[in-house]
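Coming up: subunit A.
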Amino acid sequence: MGGGASVELLLLLATPLTGALTLGLLGARRFAPELNIGFSLLTFLAACALAVRVVAAGRLIVAHDQFFIDAFNVFLVTLTAFVGLTTAIFSRPYMRVELEHGRVRSTQLRLYHSMYQLFMSTMLVALTTNNMGLLWVAMEAATLSTVLLVTLYRTAASLEAGWKYFILCGVGIAQALFGTILLYFAAEHAIGAEGVSALLWTHLNGVKGQLEPAVLGLAFVFLLVGYGTKVGLAPLHSWLPDAHAEGPTPISAVLSGLLLNVAIYAVVRCKVLVEGSLHSALPSRMLMGFGLLSVVLAVFLLWRQRDIKRLFAYSSIEHMGIITFAFGMGGAVANFAALLHMTVHSLTKSAIFFAAGHAAQKAGSQLMDQIRGLITVSPTIGWGLMMGSLAILGLPPFGVFASEFLILTTAMREQPWATPILLTALAVAFAAIFGRVQPMVFGETTAKRLPHPPALLPVFVHLGLVLVLGLYIPPYLADWYRAAARLIGGGG
Partner candidate 1 sequence: MRPIEVVTQLLELAAALAAAPLFLGWINQCRAWLQNRSAPSIWLPYRGIAKLFHKDAVIAVRASALFRLAPYIVFGAMVLAAGIIPSMGTRLPFTRIADAIALVGLLATARVFMSLAAMDVGTAFGTLGARREMMVGFLAEPALLMIIFVASLISATTALPAITEHLATQTLGLYPSLAFTAVAFTMVLLAENARIPIDNPATHLELTMIHEALLLEYSARHLALMEWAAALKLFNYACIGFALFIPWGVSTGQEAPLALLASIPVLAAKLIVAGGALALIETVSAKLRVFRAPEFLATAFLFAVLGLLVHLLLGA
Partner candidate 2 sequence: MNGAPLTLQLLNFCAALLLLLSFAMLSQRRIVNLVNLLAVQGSVLLLATLLLAARTGQHHLYLSAALTLGLKVILLPWLLHRLIRRLGVYWDAEPLLNISGTMLVGVLTVVFAFGLAQPISQLASTATRNAIGIAVAVVLLSFLMMITRRKAMSQVVGFLSMENGLFFGAMSATYGMPMVVEFGVALDVLVAVLVLGIFFFQIREQFDSLDLHHLESLREEAGHGGRS
């Protein structure tokens, strides 16, 4: 405990914020994308330094207990900073093409870059803060900073998506605020009027056994509904596909790859507290129920999609459902698997969005019927999309297979009733996605091969990492996951 400071953390949080201000003030400059990459790179380096320090010295509590880093959030911080960096790299050529196509104006790019950095900074604050109230503030700020990004193209559909996103997440997040108030109320009741410290997660975690179960149960319902809306859990998922499909592709990638993770992180933090107070399976059951519902709903809606980005947005809902279900089961193995799944899903899904974005850009349409023969047009895009889809569908040897396998085997042991549902869902998802992706990649086309293959480095870096994680998890990473899994606890 204490009021120590951490240069790494300061750098981590200050860099994107400075980036947002700089990019906002500088206006539409030609080097803005490079600057964006630069700030993202700095953030990533700070995250790495922070990770090294936490791995070496254990958990870190700084700035009057307002921020804390433990095994659970430090890996998410690193992941967020990494995907943030690769997305920034991807976004440079992608947005340039969008500019050339006249879909955005250069003045809008100023907003885009500034908000991108702001969005990164809100997510990092949400991940590192120790204050449940600040967590809420950061989550809401994350919504607000992305609303205008979703509506960047100013089309009717994107405005609608933005409105839905704003209202649904706004309402959801208001429920979360109520849950936070209840949490504060319970904390004050248990540990007396301590003002600020009553909302600190570390304090709450210390006294969770004394917190009033009735209030905490109620608080959890509100928190789960609130943050669950942001996770995209059914039945409050409807903003997610719209926002993903209508916003610019880099934004879809960070929404799917990062924001959903941060929202799940918030839910899990709350679950740890509530479970410690309730001593009942209610939070677990709720997570499993919502998770399973999301999986089932998402896979059946997968069939009806015609838009490539919407297709993968629904796939995100499915995977968020799987992760939520795994956290609901709890216990060392399931938590481990869930964390691994968060990592690989984040990497794979952003890679898919990168590839899909390029594919749609080349075809001039997001409709899957109009995207054909990617393998002839551009083998890199074709293979990127194919590999990504195979990875997300859980084919070995990709990392998604490892995590899904772990989750399924745990489910067989702990919650046998859910196994057939999960298996069916995965099979349906496989058929739906593979059935769509295959003609897009290998279908007949009259289009000519592109003269220059597009730079798809981020795609293959992500997929490479996922592949590595499927074959071999480095021991320090595994230790990390295990420590985080222990922190989360729960289960039998």
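Throughout what follows, contacts are C-beta pairs under 8 Å (C-beta built on N, C-alpha and C of every residue); 3 or more make two chains touch, one makes a residue touch a chain; residues count from 1.
A word on the picks: all candidates are chains of the complex that A comes from, given by their letters.
Note that the structure is predicted; figures quoted are calculated from it, not measured.
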{"item": "Interface partner of subunit A in the complex, by touch - 1 or 2", "value": "2"}
{"item": "Subunit A to candidate 2 touching residues, read off their complex", "value": "66, 131, 133-134, 136-137, 140-141, 144, 147-148, 151, 153-164, 166-167, 170-171, 174, 177-178, 180-182, 184-185, 188-189, 195-196, 198-199, 212, 214-215, 218, 238, 241-242, 245-246, 301, 304-307, 310, 360, 364-368, 370"}
